[in-house]
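One structure is given below, encoded as structure tokens.
Note that one protein chain of the assembly has been removed; the remaining protein chains are unaltered in position.
Entry: chain A
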Amino acid sequence: MALKTEHEIHGRRRSRNVGLGVVLIGFVALVFGLTVVKVQQGGLLEAYDHQPRVSMTPVEPVAPRTIPQEDPQ
């Protein structure tokens, strides 16, 4: 009996195997597409490297500066 002979179980389970293969390839394509979209959308792409830097400082709204009133006493 040749070693390459396909067992009949492969025939019976062909639709399962092909189906699962298609699902897995689809999932990989989905994750890749998501990666592309998420990167294009920006977001925080810098990791924290334990050093303070300008890009980490919170953006504060620029308020009109008011001169504090001196107390007359």
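Basically, a contact is a pair of C-beta atoms (placed from the backbone, for glycine too) under 8 Å apart; a residue touches a chain by one contact, two chains touch by 3 or more; residues count from 1.
Just so it is clear, contacts and distances are computed from a predicted model.
Entry comment: the absent subunit's protein name, as recorded by UniProt, is "Protoheme IX farnesyltransferase", drawn from "Protoheme IX farnesyltransferase", "Xanthine dehydrogenase, molybdenum binding subunit apoprotein", "Glycine cleavage system H protein" or "NADH-quinone oxidoreductase subunit J". Considering the complete assembly, chain A touches the hidden chain via residues 1, 8-9, 12-13, 15-16, 18-20, 30, 33-34, 37, 41.
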